[in-house]
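A short write-up of the structure that comes next.
Only one protein chain is missing; all other protein chains are in place.
We just call them A, B and C in the order they show up, numbering each chain from 1.
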Amino acid sequence: QTITAVMQSGLRVMDPVVSTAFITRDHGYMIYDTLLGMNEKFEIKPQMAEKWEVAEDQKTYTFTLRDGLKWHDGAPVTSEDCVASLKRWAQQDSTGQVLMTMVSDIAVVDGKSFKVVLKEPTSLLLESLAKLSSRPAFMMPKRIAETPASESIKEFIGSGPFKFVASEFKPGLKVVYDKNKDYVPRSEPASWTAGGKVVNVDRVQWAAMPDQMTPVNALMNGEIDFIQQVPFDLLPMLENNNDVNVEVLDKLGNWTYYRFNHLHPPFNNKLLRQAAMHAVGQDDVLKALVGNPKYAKTCAAVFGCDTPYADTYGKDVVIPSNIDKAKQLLKEANYDGTPIVVLQPTDLAMVAPQPIVIASALRKAGFKVDLKTMDWQSVVTQQGNQKSPSEGGWNIFSTYSTLATSGNPFGNTTVAANGTKAWAGWPEVPEIEKLRLEFARATDETKRKEITAQIQKLAIDEGVVGPLGQFSVPAAYSKKLTGVLASPITVFWNIKKSDK
Amino acid sequence: MIGSASHPRKPGPSSELRAPVLEIDNLAVQVVGEPPVRHILEDISFNIRPGEMLCVVGESGSGKSVTSLAVMGLLPPGSLRTSTGRILVEGEDILKASQARLRELRATRMAMIFQEPMTALNPVEKVGEQIDEVLRIHTKLSRAERRAKILEMLDAVHMPDVERIYDSYPHQLSGGQRQRVVISMALILEPKILIADEPTTALDVTTQKQILTLIRELQKKHNTAVLFITHDFGVVAEIADRIVVMNKGRVIEVGSRDDILAYPREPYTRMLVSSVPSLVPKQRAALKSDIVLDLKELSKTYAGRGFFGRGRSIAAAQGVSLSVRKGEIVGIVGESGSGKSTVARCVVRLQDPTSGNILVHGDDIAKATGSQLRPMRRRVQIVFQDPYRSLNPRRRVGDSVIEGLINFGQRRDEALNRARELLGLVGLSADAMERYPHQFSGGQRQRICIARALALDPDILVADEAVSALDVSVQAQVLKLLDEIRERIGIAVLFITHDLRVAAQICDTIVVMQHGRVVEAGSAAEVLTAPRQDYTRALIEAAPGRDWDFQNFRPL
Amino acid sequence: MQAIVNPLPGESSGQASGELPSTVSAPQTASVLKQLVGTLKSGPVLVAFVILCVVILAALSAPLLGTNDPVAIDPGSRLRGISPEHWLGTDAYGRDTYSRVVYGARVSLIVGAGATIMCILLGLLIGVVAGYFRAADAIIMRVMDGIMAIPSILLAIALVSLTGGSILTVLVAITVPEVPRVVRLVRSVILSVRSEPYVEAAISLGTPAPTLLVRHMVPNTIAPLIVQGTYVFAAAILIEATLSFLGAGLPPEIPSWGNMMSEGRMYFQLLPGLILYPGIVLAATLLSVNVLGDVVRDVLDPKMAKKS
Partner (left out) sequence: MLPYIARRLLATVPVMVMVAVVVFAILRLTPGDPAAIIAGDDATAEQLDKIRQTMGLDKPIYLQLVQWLARLMQGDLGVSLLSGTPVLSMIGDRMGPSLALALGTIVVTVIIAIPLGIIAAWRQGKLLDRAIMTLSVLGFSVPTFVVGYLLIYSLSIKLGWFPVQGYKPLSEGFWPFAQRLVLPVLALSGVYVALIARITRSSIIEVMGEDFIRTARSKGATERVVLMRHALRNAAVPIVTIIGIGIASLISGVVVTESVFNLPGLGRLVVEAVLARDYPVIQGLILLFSFIYILINLLVDLLYPVFDPRIRY
């Protein structure tokens, strides 16, 4: 039995350590396994690890692997493999990098166990090993994990529930996974990336379709079984179809936001950032982007609503569109009419509408706006450009992230505020940087909540990031499929396919 | 109606007893669609008997072709249609016949040969197949039978190597051979009537002679009635039994050959016949004036085609030497492809000569380029054959005439005055300046071209077949004009023609070319009356109607 | 061969110098206009003319035709059907479809006409050089071959990411790959006209090359260029739609029939009007341009007219 799934993009980069692309991450969860998993209650659970032991001083963690773990080439999984994988991952991953500043040693204890020695106690170790996204800590055989971190791996062997079929791989078009018959699932029920990954089909085939209409038609015509992300505008076509389920699987969802360029006028002026944040209203953005209110909701929290660190500070600033207030701030700041360059990608439905709505709101407030259209790839390249807008730089761009990634101050790159070293936009708010480090060290949840609330306040007040609202993208699948799991990661275990 | 079409004064001996195969009775053709009815043909009546050769003559546009197309039922459906009259082919009125019946009749009862052998054949089909098509349409013969019949027919038109010809494409044949193919196609089913619309006009004299002989021979053999359309009175004198004279869509006069040529009744006919230039050269005193143009060993080789084509070079002119004196008209004659135009084009430097010298008043212009060439352009001018394409249709005549003057820096108003003068010189009124070329007849256009060429006061005028496209009547006027101008301004003229009659009329000196070489040169009288070369003699002998003195309405 | 060329129809003998034939057949500036006006008597031509006039007028006077701001978004009332406020409904951003169709006429006409003009001017210039100056020919034609081999989408995406999407980049992306075709056409006309006797006559009158080209050769390219032009016009508007489809077209804010259809495609089962309305206007415009192009061609080139 084969499940044919249309994913939101084609798989081209296959090294989940090099790339943070969602499709690469999803691919990673198919063929690799992680030491720890996370369940729907945000609890960290053992996955490849049988168990872990923490020393008295809270500084030494010893992980022991489960029995029967095997690489797809038949070799047993050893602790050496895991140590090598961890090291490669930590070099590349942003959370991993922070973690490594607190780690003094990672060492093999015996064939089945290894230990991580910390300089100071932190919960970051377990959290990052159980990290859902993006760039989870996948385990690979040692010889592969020894590839330099900036170079892509060339062999795709993991210990996960599916095997990659190299001979049928067509970059960007098609990936085929066979059931890994040697995989020993855990006995707990599957939940997110934790629990038993029981595979009930022989094959999973991923396809990518460039035109969004095609998969919808194909699903209605019974040619495919699963669409990872249904474009909102096409939902009505599927919702009325009796052979198809439409369901939000990623209940966490995504948040969309925009960034100011803090380096150049006019948005090096905090007042004008505030003005813009007052002008832009989340409702308009969400209507243009999502349309159906069932799948969208306004949210001011930079770590997402419905996540442990949700916070409502600033909701009166970022949620409604308050043109009068914006005008007033504009006047106060003596806005000189410098045109605002807004980058607008045209080829990606999930990011195309935001700039249009932002531009419209800013114009209403009295800003002069120059909407610059380009393909998404150009936006990605442009956003790193620190030059002034008149020299090819930008003032505003907008994108979205999954909350699975952005739910804490480390996964969420938008709150990094260390000036030109920060992510595109380059806000410089030293207090935030301090708070982030504190967060890493804090082990107590209430303390952490306090810290994140402070970050939230600073992020809104300083205009570090402008939240535009939250949305979930529904998946659609044929009624032939049962046991489709809701999870922030699209997973194909547990699914059964009937013939009718 | 003038003349009694159905009762020729002197019916030919062989045809008088038999009923006519074709009878045209009171035929009128009109233009479709225009509210004021415009007739192209009116009141056309004449007939042909079996075995008779009926020539239709008349100036361009007089309706000769339209008449023949009407007989074939091939009038262009969107634009012309018969309005009254009858066309009886063996007693059957083809104007009443259905399309299917018409198709049956074509090629079996009546067949047609067209003027242009170059375009009358489908260029992408083997000629054998094209003849075969006639048999396939009209007979039930087997493939082998048809082939045998075609080969026999090709043999009958004196084609060499008939098997090869059968499998040749039209472009692989010469003009004469193509015309033979067309004739084979027309005659293979032995139709009762053959209509030949200027079948030899596009051929050179020697080929023309062969084709005329061939038609005559086949006509005798099958007793075919031939309707022969031509504007060449030489041909008429040679072959006609009877003659129909047409003018402006009407039949002017019908009569036996001798009647029309010797005793034309209508002034129009008289005018036409007397316009035919005489083959007897005018006696002129040899000129002793300065040599204006001197060609020394001029050669031109056309290189094969460029980058990708296989090189196949043609020596179009080889060591041509000749000279033209002030006030002299030097004629170049020779059959098609002998290199006449090549010489002319080298002289005006539209083509770069490969070697040799072109001395204009002693200056060699053969190698001049760019800026050196410019002053020389003033001194040598050319008039081309085709009056319809020699003037830019988008420009007023006045602008065309002054173009050269403006190029050489004259003020516009002065140039316009000069143009007016020149148009007067060539016999056109000054209001011609404001009009466009299409508003003039061919003859008038040719005069405009001459005026344009004269505008720069050239020393040398090159006329490449300048009168070949014109009707005899117009031709006579243009020739007269050239002669006058020569007298008046003493210009030297290099006159290229394939028509020996014209050459005889106007040239002081004649140069005969063959295969790119000068084979004979001398005064017009010498060359035409006492040719020294066989080739020249053959050319003269091939000229049709040599034994008729048209100016004096009598045989020689 | 001494071909005696058959005279054009309407040429009677005319021995007397003053006599003029009655039929007029060749082009002539004064009468071209009159002839063009005359063609309006035919029904289809009149309809085409009226449609094109209406479209052009609509483009010019778009703000006066009861339109709203075509760029103004109103996500609150998106994807509405026909209503008194929105005569043709609204699109996915709640923009007024009617206004966008009307304003789209501006952009689409600019894209169509702009590409046509640029193609023809460039093609004419390069084609004339290639056709007249034999030395340059081989090189120019090789370069043209090379340009033709670069797909327009690549060019469009490159330009759009280089300079941002704008009418100009779209125009360039459409024009560049089309130019070689115009060049070929012009070149072939120039090559065939070179040996026309009236051109040779002008040469022997010492007419300098630029004058020769402008006066005697280029006018012959006009009729075929008009035919080619109507094709480029249609192609440009369609390519613009295709570029929008691929995300490399005009900025989505700027309304054009092409990007409206491309944006509307997602709703083609829900709200077919989003494709239909611009589509209908586009089809009508192209049809009119074609009919009128043929008419102008016929008037300018009686040879073609006789045949087709």
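One rule holds for everything that comes next: a contact is a pair of C-beta atoms (placed from the backbone, for glycine too) under 8 Å apart; a residue touches a chain by one contact, two chains touch by 3 or more.
Just so you know, these numbers come straight off a predicted model, no measurement behind them.
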{"item": "Chains shown that the absent chain touches, full complex", "value": "A, B, C"}
{"item": "Residue, one of C:Ala105, C:Ile239, C:Ile254 or C:Val295, that touches the chain absent here", "value": "C:Ile239"}
{"item": "Selected residue (touches chain absent from view) among A:Gln58, A:Asn240, A:Thr381 or A:Thr482", "value": "A:Thr381"}
{"item": "Candidates A:Gln1, A:Thr20 or A:Asn269 - the one touching the absent chain", "value": "A:Thr20"}
{"item": "Where the missing chain touches chain A, by residue", "value": "10, 12-14, 18-21, 24, 92, 94, 134, 148-152, 154, 170-174, 207, 209-211, 213-215, 217-218, 220-221, 223, 347, 374-378, 380-384, 399, 413, 423"}
{"item": "Residues from chain B at the interface with the omitted partner, ascending", "value": "72, 74, 78, 102-108, 111-112, 114, 116, 119-125, 133-134, 137-138, 169, 171, 182, 185-186, 308-310"}
{"item": "Chain not shown, touching residues in chain C", "value": "44, 142-143, 145-146, 148-155, 157-158, 161-162, 177, 181, 231, 234-235, 237-239, 241-242, 245-247, 258, 261-262, 265, 268-269, 275, 279, 282-283, 285-287, 290, 306-308"}
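The rule is short, and it goes like this: only the chains that are shown with their structure count from here on.
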{"item": "Leader among chain pairs (count of C-beta contacts)", "value": "B-C"}
{"item": "Central chain of the complex, centres being mean CA coordinates", "value": "C"}
{"item": "Intercentroid distance (Cα basis), chain B paired with chain A, Å", "value": "88"}
{"item": "Multi-chain contact sites of chain A, meaning residues that touch two or more partners", "value": "none"}
{"item": "Residue ranges of chain C touching chain B (in the complex, touch as defined)", "value": "1-8, 10-15, 17-21, 24-29, 138, 196-198, 200-208, 211, 215-216, 219"}
{"item": "Residues on chain C engaged by chain A in the complex (per definition of touch)", "value": "71-73, 75-76, 78-79, 92-94, 157, 160-161, 164-165, 244, 246-253, 265-267, 269-270"}
{"item": "Residue ranges of chain B touching chain C (in the complex, touch as defined)", "value": "59-62, 115-116, 118, 175, 198, 201-204, 247-248, 307, 336, 348-350, 374, 377-378, 380-382, 384-386, 388-395, 400, 403-404, 407-408, 427-429, 435-444, 447, 449, 452-453, 456, 465, 468-469, 471, 473-474, 477, 498"}
